[in-house]
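Input: a single structure, listed below in structure tokens.
Removed from the display is one protein chain of the complex; every other protein chain stays in position.
As written, the chains take the letters A, B and C, and residue 1 is the first residue of each chain.
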């Protein structure tokens, strides 16, 4: 396998990892605050739909992004209401949100655009295009580094860069700020936070807001960032669940989340290139085996290398002071 | 811990929640320009208005009972089984194999063998995640999600390359021989004069599902195994103290769970389609999660929740059949029902409780209440 | 009134359900008639919908999709006075018309065009869900390519193994990019809604896409080489027009009767050279004449031109 091929695979890895990463970090904030969220899928879907719809209608991809975030925030608000204010079951709420988004996006899209639950295809300007980083063209011919810079690092959409920047930002917020300390604490022992004079409810809602924003971006990435060009029903195709798996895989830590998502992205990118797998292992991988490969590899890696993942201790339980 | 009578808790609260769900569904319907009242009438008529309608409602409910019980049993051991979907697919494979390749003298024997085969295959598919959880601490949520995907790939492989009769387009097995056909409600309940459940897919599996509810209830609350299972679910450290082996409980709970999910196949594969098609489970595994959670993991609750979802499914289908309402609208209604009855139930319960407390509290503050010591 | 039942993909699948819907609408617009329709959401509803329409007196009843084969076989005898039309499968009953399409032949033709349009001698195929029907497309396409340019490489990928594969444009795009990095410069999408992702990416990356089922040339003018049209709409339109007394029995829609073919219009006029035009028309004629036998994957689950 030559460098260029490798870079192309890695390039795909980065793109495929991006929505996962955003959703995974969204889940990280939520779950670190003690709110389990299997509704990532639904929020992404909501974000994807509204971002594409508004981008299509206004022609502005930025307005679309904003709308996508709003959609995910609204779904987040439902989750917050159910799991924080009314101390409901967080899993049920998440399931409901997934169904809700799955149905409502199509119902609205159909009555809005009449294209069978799709938004119109987005033209240039109403979707995020790849950015050529400064000097990419110039450095292209520098051996090794040039192609790496040009093929792998340059050329992604702004959302990809944002997603990757959010990783250190998340780390910094979580471990270097007062807010992060409190957030981590509220997911471990809300009573400690409460008796320390900090509002458990406020913290948890703030986490849910962050989760909404990030899933909204993730949805926008799926629907409006190149190579995508519009919304189509169920287009998240299980990515929310994979993000959740990545989150557990990452043991709820930001850098690990990056690596977990890149790993998932890489496995998916490999699935796209059966020719490479054949070149490396010398065998043609049967088609269905190939599509199961990312999942099989995940299980193997999980069982073989990743030990027990301990979730935030107060996760999933509403904070109830009086029985 | 409150003055609210039990009937209010189990009937009034869910009822008000359902009304809220209906109210918001109506708003969505109005928003897309449909008449909610007509829609409701269609749904009710279409799902409980005739034996035919019941035949469909109960058919769907049967699927949901199996997957709901599967999730519920695992829940009791604090294992979140998201893999009922894949396990049910594999159960379908098991049922299909015995139905296709074993000659049965009578449907009843076929049914018993198919239950065993479905349960066995479903359990086998749950066994690997269970083993990895028990021995390697691999999170069961991830592994069961992954196994859903793997099950899909496996079934596509088998149906496309191995089991599909040559020359047909559909990735499906051949139809099962007549001896493996289960009696439908139509056959069971029709008499000379009156035809009941005509053409409806409900079949004898429904009674197997009801039996499974009773069985699971007895298992969880009456047997030693259930006792150990719940104990482990509540507290792993205490279970260890009592000499309950975590490995054994995780394995057993997941095997039972997977087995129940696999048993769903006797309804949809053997009872209805009478062949194994691709994606035969159609999301019932995921609905099972909602059903189990809404039923509070109690078999009776699961039964009721499964009926409710059967009603929504069939009512929704009728809606799509007779009105120009997009079929996704049903998903929205389902979501609202799950949301209000499952996640936001405290929103309804708290005010009702307050009303009862106000009405129920006599004006004598000097009531001697023994504090629990 | 006639009735139509769409398969699980839904009537707006950008694929053959949608095509069927278009045919029905065309008929309604032309005649001012009305028709009943339903989108299924579960396998169990096939029988339900069939019986419902039959009992309500709808005639003929058209159903789109091979999955109706088994239920229709069971139900057709119960309603001898109703005529059924099944698309994509063969049901041998006196009151059933079975319409099947020679997708392999149509795909062969676009394969010829793809091979000639390719400068890299590498062409791609992106299928939706990995089912025999899609393999039939792929197999015909590969035969066309290889017959035209024996040195060519066909890179074929399926999007997935779940029905989600029909609605995953993101993955379709990635597959297209992956094929481009394997030098493909023409990609044929037979992937329902996901195909939009293929054509979009092909356009973005300035290579050619090939549409499927209906004429998709308009989606990215100048970037869609052609479309393999499968006239499901015509089949539905004809059935509706002929009404209650339509002829039953097997009806094969091939190149000859324009049931399948490649699409030409203003959007791709500049892309197809004289030479290409000649070649593809010759191939069509040869197929009609029986001089070229395009192998049908579903006849024996194998393909001479490509492995799955």
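One rule holds in what follows: contacts are C-beta pairs under 8 Å (C-beta built on N, C-alpha and C of every residue); 3 or more make two chains touch, one makes a residue touch a chain.
The rule is simple: contacts and distances are computed from a predicted model.
Undergrad: According to UniProt, what is the chain that's been left out of this complex called? Choose from "Multicomponent Na+:H+ antiporter subunit F", "ABC transporter ATP-binding protein", "Dihydroorotate dehydrogenase B (NAD(+)), electron transfer subunit" or "Cytochrome c550".
TA: "ABC transporter ATP-binding protein"
Undergrad: The chain left out touches which of the shown chains?
TA: Across all of the complex, the chain we cannot see touches A, B.
Undergrad: Quick one: say which of A:43, A:79, A:127 or A:182 touches the chain that got left out.
TA: Of these options, the touching residue for the absent chain is A:182.
Undergrad: Which residue from A:2, A:141 or A:322 sits in contact with the chain not drawn here?
TA: Going through A:2, A:141 or A:322 one by one, A:322 is the residue touching the chain not shown.
Undergrad: If I consider the whole complex, including the chain that's not displayed, which of B:131, B:189, B:227 or B:322 touches that chain?
TA: B:227
Undergrad: Just checking the interface: what residues of subunit B touch the absent partner chain?
TA: Interface residues of subunit B facing the absent chain: 1-3, 218, 222-225, 227-228, 230-231, 234-235, 237-238, 240-245, 369-373.
Undergrad: Since one chain has been left out of the picture, which residues of subunit A touch it in the full complex?
TA: Spelled out for subunit A, the touching residues are 175-182, 184-185, 188-189, 191-199, 313, 321-323.
One rule holds for everything that comes next: only the chains that are shown with their structure count from here on.
Undergrad: Enumerate the residues of subunit A that touch no fewer than two other chains.
TA: In subunit A, the residues touching two or more other chains are 110, 117, 233, 238, 287-288, 291-292.
Undergrad: Please output the residue numbers of subunit C that touch at least 2 other chains, ranges allowed.
TA: Within subunit C, the residues that touch at least two other chains are 10, 130, 161.
Undergrad: In their shared complex, at which residues does subunit A touch subunit B?
TA: On the subunit A side, the touching residues are 78, 81-83, 85-93, 95-100, 102-104, 106-108, 110-111, 117, 233, 238, 241-242, 244-245, 248-249, 286-289, 291-292, 294-296, 298-299, 302-303, 306-309, 323.
Undergrad: For the complex, give me every residue of subunit C touching subunit A.
TA: 10-14, 18, 130, 155, 157-158, 160-161, 164, 167-171, 173-178, 181-182, 193, 196-197, 200-201, 204, 219, 307-308
Undergrad: If you look only at subunit B, which of its residues touch subunit C in the complex?
TA: Where subunit B meets subunit C, its residues are 56, 59-60, 149, 152-153, 155-156, 160-161, 164, 166-172, 175, 199-201, 268, 272-275, 277-280, 282, 313, 316-317, 320-321, 326-327, 330.
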